[in-house]
Every structure is written in C-alpha cells, then in structure tokens.
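Note that this complex is displayed minus one protein chain, with the remaining chains in position.
Order of writing sets the labels: A, B, C and D. Residues in every chain begin at 1.
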C-alpha cells in the first residue's frame, strides 16, 4: 500500500472527458460478432476445417495426379494404399481425387442453390412484408401450396420437365427451400418496421429505399447469414439424396451424393468406397452446422451487451 | 440495531462475477450487509450496479458456468452459510425461507401455467399440502393480495391479468409459504404510481403481519422513503454507504448519495430550474477502476481516490460510508445544499 | 420383349374367378410367418407386377408355373426342350397350314373344371381382340383372318381358330411357318376361361383373386411390393411330379438385403450379380452352396439413331457407327462391369436353337474379323471415324463433336456400364460423349422417341425360339425403338422367309441377315449375350431355368432339408 | 368457433384445389405421356382405343375439368400404368401400412430426439452436448438407405434376432408383428431424432434464460420439476411447428425404407407413380398427402392453443 501523503488528498474533481469515457475499444457489430465467434473454439475449429476443406476441394484432385474420370480396369476396387490413399472404385479410378472433385461439385451446387434461395426468398419475403394486405395473403397462400405438395413430387417433376441437367438440379433443390427464407424475411421486416429506429428514420423523412438499404438489409444480414450456414449443409445433403433416386448429376460429373450412392452398392465388398465420401460429407455438414451454431450465438442480440 | 437480536441474514464479502465473451464482469465486488427480523432493507443504486445480482446470490440463483460466486463469499442465514447448503437444504430454503419478486411480473410468470397452479406449486412443495388444500389456499392467497373474484382468477393464465394484478400474483407466490425473507427486485418500476401504491401497501401489510424481513431493490428514492428502515447505497458492485433511513436521507456521508438525493426532482422545486446532476456515466464493470468507482464523476475526487479503494468509515449506529473524504487527512467537505446546481 | 439395359422384371398377367385356395395362411406379409409347410422354397423378385392376364405376357416368370399352354419349355440338366403339356399330340397338315391339337383330357383348372379347346379358342381370339390392344397379337397374324380382325376389318368368327370338340383344337395358318411351333410355349397362347374372364370384366387380369390356374401351382396370397405365395395346385394333371408344396416369393429390391437373406437361409435361390459372384463362387467351391449358369435368349446391343443421324447427326454413317462399335472392348467390359455374361459379336443369342442346335454354333459372328483389326488401336479407330466424317462432309474436329449416350437406371451396373462406354468411346475416338441419363424406363422411352440421343444400350429378349424373333425386330417398321435401322435389302430378305419351310435355307438367310445388320451396316453393335446365373442352397434339388418358360423352373424342383 | 372452423375448412378446400391444379399442370408440363411405352408396339387404331380409354385424347383444359370434377367426387380414376390400381385401393391397402410406419417413426424419433435435446440443453457445452450434436449430424448426413441396410445386416444377418424384411398385415396390421417394425422404424426415425434433438435444444436454451424459470427455481423446485413443468411446455412451440413437415416427410420420405424392407406402403408406390407419370395415381396421392398435411397443419394450430394459452385460435394466425 502506497504511503498516504497529503497531496493525495487534494480535491481535484472530475473532468467531463473522464466521466464520459468509454473504456471499450470501438468495434462494429460485425467485429463484435467476429470477436465472439473467435472466442468459440468449436466454431473456430469448424471454420478451420472448412478452410482446409476448401483448399482440398481446390487442390485435392491434383495431389495424386490421377485424373478422376479415366478408368484403369486393372486396378479396380483397390483398398487403401500409398498409391491410392482412398483406394479405387470399381472402374479403377482414384477415389481420393474423386472424393474431392465430388465435394467440389457438392459445395458449388449447395452454394449456388443457397444463393438462389436467399435471393428469391428475400425478395419474395420483402414483397410480402412491404405490400401486406391481400398481396401478402396471396403470396402466403402460394407458399402454403408449395409447401403442401410433397417435395419429392416437385423435385422429380422439375427434373422431368427441365431435363436432367445442372440447371434443373438447382431449380429442383431450391424450389421449396426459398419458402422458409421468405417467411423469415417477412417476419423480420414486419418486426423491423415496428422498431423505433425505423420510425426515427421515417420521422427524419427517409424514403422507403433508404430505409430498406440502410436499416432493413443490415439488420437482416444476421438472419440471412445464419440461413446460409444452415442451408449449405442441407443442400449438400439433399443433393446426395437425389443421387439415390437416380436423378442428379450426370457422369462424368460427380458429387459426394453420387459417390455415396455408388459406394453404398459396393459397401458389402469395398467399404472404403462408401466410407470416404461419407466421411467427407459428414465433416462438411458437421463443420457448417457447428459454424452455424457458433454464428447463432455470435449474432444473437440477447447475448451482447 | 440492538445487539440482542441476531441478524436473520448476513452477507459478508459477497463477490460475484459473470464470465462473458468480453471478459469477466465483476458484477458484485464485496458486498456486506445484515438484515434483522421484520426489518426492511432498501438497496438503491443505478442500473447495472449489481443490485439484482446481489439478490440472486441470496436466492442461490447464480448459475455456473457464466456466473461465478467467488470464494470467501458468505451469506449467513440464521448464522449458517447457505452457500454450503446441499440440494435438499437449498430446496427448502428457496421459496420456503426466502422468496423473491422480480421486476417484470409477466416475464416472471410461466405463461403456459394457470396462475393458481403456480401458487399451488409452491404450497405443495413446501407445506406438504394436498392438491385440494393447496388449491383452496391459492384462492386465499389471491384474495389476500386483493385480486377480485379469486375463485375465477386462479383458473386463468398470466396474460389474462393486468400488470398490477400480475405483480400481486407474484407477491402471492412469494408469500405462499410465509418466507422469513422477501426480496423484491424492483417490484413496481413497471407500474403506474397509482398501482405502485397499492402494491407497496400490500407488501408492507404482509411484512408487518408476518414479521417478514424485506430486501427492497429499487432506484426510486420515493419508494425507499415509503418502505425502508435501512438503506444500502450501491455503486458499481460496492455498497458505498449504508445506514438507517434517516441516516441516508438526512445525514448522507458519501458524495454519490449526495448526488443521488439531489438529482431527484422534488415537487417543491421551481419550474425549469436546473437540476442537480451526476455527470458522465457509471464505470464499466468489465474493468472497474482500481480506486473508488465513483471517482470519475465525483466533484471531490482526490488523487488517492483513483489509486485505492476507500475503507468504510463508521458514523455511529449502523451508518457506514466508504469514502476517502472521511479520512483524517482529507479536507473537510460538507454536504452541499439540496437545491440545484452541479456538485 | 425388348428392354433397354439390364432386365426389369415387371410383370403383367391374367386369370379367373373364385380362387379355390385363397384361404391365405399368411396374416402377415412377412416372410417367416407362413407356417412351416414341408417342401417350401423361398425366392426373391426385384419387383412384382400386377398383371395376371396371360395374353398380356405380363408376368412371364409366374405364368409358366401357374398356367400352362399347349406346350411347355422344360429344363433339366440337358438344357431346354419343348414338351407337350396341355396338348397330348399335334397333327400338322402336309402343307403346314392346319394344326390340330389333341388336348389332354385330365387337365383341369384349379376350380376343378376341365381345360377345353374352347378355353384355347377364347384365349387366342381374345389376344387378337383390337379392344384390348395386346402387344403380342402379332403372334397370330399368320392365322387366317386374324390380322383382319385385329385391324377391325373382319369378324372373330372368320378367324382360323376353332374348337372342334372339347379336346380338339384346330388352327389354320395363311402360309406355312416353321416358327409357329416355337411360339406355342409362349403365354399369350395360353388358354383363358371365358366365363371367368367375363365375370371379372374390367378386373380381369388385375385382381388375382378372380383368377383360376391350370399350372402346377396356384397363387394363394399376394401383398403388393412385399410377398406372394403359391401352393401346389392339386387339380394339376401332373401333380404327382410336383414336389414342392409351397413357393414363397419375396419382393426384395436391394441386392444387399437379398444377400443377407440368402446368407441366412431365408432365401433359397439368389441371382447374383457383380461382386456377389466372386463371393458366392468361393462358397460354391467350399461346397456350401450350388450354382448354375444357363444361357438366356437375350442380347444387349448398342443402338444408333439412324433415321436422322441422332443429336450429332453423324449416326447415319456406317463408318462412324463402326468406329464407335469397335472402340468398345467387349471382353473387358463384360468382366469389369458385370462380372458375368459373354461378349457378343452377333445379334442372335446362343440360346436360340435351330434344329436342336444352338444357332451360334451354326453361324459365325461375322463382325469379329473386322473388329479385331481395329480393336485397341486408337489411331486406326480415329481414322475410321474421320473417314466417316469426311464422307458426311463434316469438317469439325473430333474433339468438337459430342455424342449423346442415352441411358437409364441407377444401379451400379447401369452406372458402370454407361461410364465405361462413355470412357471407351471418348478415349478411343477423341470425341466428347455426353450422357443423357434418365431415372426410369418410362422417361427413357420418352427420350428415345423424341430422338434425344445418338446411341443407347438396348436389348432384345427373345419370346420364342427362333433366330427370326431377333432378326425380325430390325425390320423396317416392326419396332421403332431400335434406332430406326432400315434397309430394304434386309426387309426383303425377311419377307423371303415367309413360307420357307426348309431350315437349311432359313439358316442361310438368317446368316445373311445377321451379317448385313451387324457386320456390314453396323445397324446395331452387339455388346454381350445375356445369361442366367444362380446360386442356391444345397438343400435345393433339381432347380433349373428355362429360356422360354419360367425363369425359375419349379415344376420338378424339390427341397430336402 | 363454428364460424372459425367453417372458415378454416373453406381455406383448406381452396388450398387443396390449388394444389390439385398445380399438380395437374406440372404433370402436363412433363414431356411425354404414360402410354408412350405401351403404345409404341401397337397399331394406330388400337393406340387410339387405348388413349380414349384413359381419356388422354381430349384437350388439356377438358381433361383438367374432368380431373377436377373427379376429385370433387373423390374419384381419381384408374392407374394408367398398373391396370386395376386405383387410389381407393391404395388408400385401403397401403395407407394403413404407411400410417403405422410413419406414426411409429415419428413417435420414436420425436421421443428419442426430445430426450437427447433435453440432455443437450441441460448439459450445455458439456461432452453430452457435443455428442448429441455429432450424433445428429451423423444421423442426417448418412442416407437412410445405408442405415437400413446396415441395420439389416447386423440385426437380421449377423445376430439373427430380427426379421430381415416384411411388415405386419391382417389382424396384426396395427398392433402386432412388432418385431417386423423395429428395424424400419429405427431406420426411419434417425432423421427425426436429429431434427428434434437440435430443435428442442435450441428452444430450451431460449426458455432456460427466461425469468419465469428463475421464478420456478426460486420456489425451490427440483431440476426435474422445473424442466417438466416450466421449461418443456414453453419450448414446444418450435417443435409443434416442425410437426407438419415431419408428417409430410414420413409419407413420401419412406421410399427407401419401404423398398429395402419390402413394406407395401404408399411411399414406394408414390415414387413409382411419379416416375411413370401415372397421372391419376399421382393426382390422388398428392391430394391425399396434401390433405393430410393440411389436416396436420390444422391440428398443429389446435396444439398451439393447447400448449400456449396466449395463442387464440380465432385470433391472428402466427
């Protein structure tokens, strides 16, 4: 304890500056969220895993130098070896290269489908919330109808109508998925519309476009990001499911789904053909899911202070 | 006040921290007070100074892993440290010995459970009543807190009640098992003055009738004046001054208390006359100042205040204040006039 | 009938009233509950059909066991042979035009009624009835008045099909036709009970409980997509030779499931494919089970879109077709993709016999010689392809050319097959091969009929034992489904067979036809000959398959546990 | 109330009508028709007969009117692909099978899912929490088919404790032959386990932070009592919201399960029908499934009211 000297007992009062000081560093909402995300080891782990996956998806197919389509009947159905890290498939193709090519396709499909879902869903939801009244009713009814038709029917029919191609696949994947986004966006905007800061902007004379761009959109991003993080694994997974019905990508294009469905048919004999694609799928889905959980926490306004 | 009656509740060196993403929030930093039977203690202080956390600590509601009760913290109920209680004892203590009323009655009542059942739940848990007895008793409880047609009301859900009535239900729940201690965490802040009066009356009457000790948490000095015998003034996780009602209102010794009392507009003030204010904002509990927490806003701040936490000085009776101004070396400062002007 | 690739066992067939034995023991559609009857066999089907109309040839593999026609294709260790069944004997007039069948007098339907010539007459005429639109009506077009009736020009009474008396059945042909006899084992020519069929009305052939049976077994229970039970038909004339008391069929879609059941002994027979073959061959070696492979009259071929040249427009050129055909290593494909079957260089399957000997033993696979010049030589193949391009006046480089391969199915074999073809062709010819893959047969047919392809894998599974059944499919206008191969020389050669009774001459013409189709025109590119490959438990005895009757021959099989 | 029911009913009918219309035109948009394959071998006159028989010769709008009229009368017509197959027959033969499978799946799946969800929520951040997350990701990432086959191999193949394929019928249709239903139910319930575990966990975490849970705690209730009386019911809204989706999924989504276990349910037939463009059957099944879905939606709305007294049926819908 420092000695108590008389100087220390001179009234000096306070300064405005000190009184109003904010000790915390200046950070934006996103920095804040990022900081919180960074504190979450699980989410960061997922992020790292996703980073590694991303790298592997780009360079993975080239590591072993095997082309993923050329067959080599002499070396079909090989197990794990130093030559073929994941073994080969039943036409003698290197499974390691194929898995990463497949993961790449799955990811791209999922990302594009998510983008479609987000764009359509956001616009649709915004329309519902903005116009309200009978427009809202009608648009809502359309969503209801789409949701009531078994999605399997929609998917298969769309693949039939548009043919078995990538575009059809994307449409089929996102045809029902956007409904949920639209609902969320609608709810969010309806809620935002009643917030005091939007009223404040209105009092200031802000035009609707300004309110949308400056207030609605930034405040919806959290939800949309979360939506993305959950939609991507869902699409990867749904696409994999379609491969089992024989619709989906055409050879030589492959996705994880195609690999898994091929692997399934050989699982009694060459389990590695099923194991590796499944493993990669699980890792991707798990990473996105855990990241999504982390994001939910990081973006949750109730957890901030 | 007298030595002969042992305090029913004694809080010693209570320290509670919350672990958040940003770091450790030291919400309560060494709170100390005692409460006697039938007494009403008011804890006042601004928002975020740790009043509710103190109350929750006494109720045993600090939850790991976010919340952490620091070592050496002691809460003695009839001389026994409740922090050492086992599960059984806790269950008996909570609700049976000590009850709490939260500020937001709507949020504090389970929206999906009938009001009567929420009262019965407490009765059945602590008084070993049968369902029928408890149901009857619940009606009585509602009648006691002045809810009309209690027979009908027990079968309703909280959202069918008005704000004042919900708060009365909370009171009924709290009083259901005749607790020895009642903690009211800002029970009337959300209510109108007319309803607020009714609620305070009910609490006061029940307190008198049952000899219950009350801890009233509020930042409304008017409410404090109405109900309390003892007052603890809290600032930034610390009790800066405590004493009897008269002590605090008429002989306050801490600059914060001065400022607090003066900043309340009084009806006898002249129109648009400048009010006394406390400048600035309270410190951040994430990194509380080493010295006196009030030093950044205090007109009497001295260099020592920024360096070291002052010890509590006693002024006779139970009146204590923690301020360097009462150190012998400090200049003599009188409490400024109650009227207007900055401190 | 025809199939695209692989075989789909979806069936359609017929029958009659008040099933005598529908006291179904099985309350549960589950395998093991059907009480332990001695002598029962458990079999698997990939899918069940629900057409019991014999004339529709729907459920051939069932019809052979529950129904019976004039003759029966009987298999034993010596292969198939046709034996009299519903008929005891047959007289053929010297000009080969009039066939008189003397029916067996002890043949009975499962409800105890005798099988009479009237039943045959009704069945045959029903086959020709234009209202029903049976696909196999053409079997009888050579009968006097038949085609006219079918096309709405004549009446049923004018058809040369007559029940002379209860047990004498007479058929008059327009021209002599040596293949007629081989059609007699086919289900469309089975008898049908008029009273039962008419009583069932719209439900005829759709509701199995309204059927009557005249074969060794009678259906007693059916749960769609699940299981089917037959019991021995005690009204059957040859019931003493039928050793099995009950046959249980299970609908098991997944090979893995079937293998599990087979390993457990829940299935007695397993038609393995792919890697299961290697697995079970080892078991056979160890004496844990038995195996059997028989030829089956089916050939899978690569079809080209020859009417308009396909999506690429190239398929009209014979050199291009040949280049594609020769770039496929059939031996490798058969072993890598299927693990069974035989590489094919001809169209007619070895299972087809002529005068009792396999047609393939009598006729060369004429394409092989040219194929061997090119096989495995990418430069030569490219040159051949280029030659075709030059002939068409196309200046595109091969790498800018895309050939579309239409395919269907999602089983491993289907996938491997199309990827193998895609790889082979694109590697050898340097062209791009695009896959047009559809989920199922219905869509496949749509795509095919809309000509959204250059090539696809098709196949023909013969319905009667004569090379003509294969070769006739490629005649202009017979089946549009085979890439629309059309050659007037080929057509006139086929026509010249009409009325030709001399088998030697016929063989000569058949050879010419096949040479023209496969070697010269490359109208189709044969890939492999189909076969049947079964594993069965050691306790199963005398289990055979027949080429033109039931796939699984249970008539004489027995179980000795 | 009757007024509300009436309005609700009318709304359902409108939705059903829209669904039927949408389905009809979607099917029309698909190239080709169900008779292509069958007709390819037939002569033109016979072909004509065939098309006439199924009414496919009429112009689209006329067929639309006919179809809609049929639906009003509850007649969907006969299958074009499988002669003799009608929607009525499907409902009679197959719907009960699917229903039992679905109910068992949903019940078992939701029960286990909810238990895991409670475990994860109560032990947030612990080993158990992560186990539940990992398990649920695993369960939804791996296709049903693979699980089904593996279960089959293990329990029916290696251990021989359960039958490989089959499904109770006859008098066992609803309450017997349990051993047959174990594996299919298990296979099917995995995805529900995953969904509901995560759903309940999230919503419980929301509820746990509510003030009334603190109130409950301050009454001295035990943990179990708090969960049962105060947390669970209040976390059920999202779970209820998910229900209709699960019900819709358990009918068409059982395709693989029905196929590997040879279960004669409606799901398998539905996929076949869609692939075959079997118009009448698709229409029929779609309308039935949609009606079921809408019905469940209605039940969900009732459940909302039961679970949360703040929600009123006749008030604004959520």
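Throughout what follows, contacts are C-beta pairs under 8 Å (C-beta built on N, C-alpha and C of every residue); 3 or more make two chains touch, one makes a residue touch a chain.
Everything below uses one rule, namely that contacts and distances are computed from a predicted model.
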Choices "Sarcosine oxidase subunit beta", "ATP-binding cassette domain-containing protein", "NADH-quinone oxidoreductase subunit H" or "Inner-membrane translocator" - which one is the UniProt name of the chain not shown: "ATP-binding cassette domain-containing protein"
Residue among B:83, B:195 or B:309 touching the omitted chain: B:195
Given B:28, B:177, B:224 or B:322, the one touching the chain that is not displayed: B:224
Which residue of B:80, B:151 or B:246 touches the chain not shown here: B:246
Footprint left on subunit B by the chain that the document does not show: 46-47, 148, 162-165, 190-198, 200-201, 219-226, 228, 245-246, 249, 259-261, 263-267, 269, 271-279, 281-282
Chain not shown, touching residues in subunit A: 16-17, 20, 22, 24, 26-29, 32, 195-197, 199-207, 210, 214-215, 218-219, 301, 304-305
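The rule we apply is simple: only the chains that are shown with their structure count from here on.
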Touching two or more other chains - residues of subunit B: none
Residues within subunit A bordering two or more other chains: 156, 160, 244-245, 261, 267-268
Chain-chain contacts as defined at top: A-B, A-C, A-D, B-D, C-D
Contact footprint of subunit C on subunit A as seen in their complex: 69-71, 73, 76-77, 90-91, 156, 159-160, 164, 243-247, 250-252, 261-262, 265-270
Residues of subunit A touching subunit B in the complex: 1-2, 4, 6-14, 16, 18-24, 35-36, 39, 303, 305
Contact footprint of subunit D on subunit A as seen in their complex: 42, 141, 144-145, 147-154, 156-157, 160-161, 233, 237, 240-241, 244-245, 260-261, 264, 267-268, 274, 278, 281-282, 285-286, 289-290, 293, 296, 302
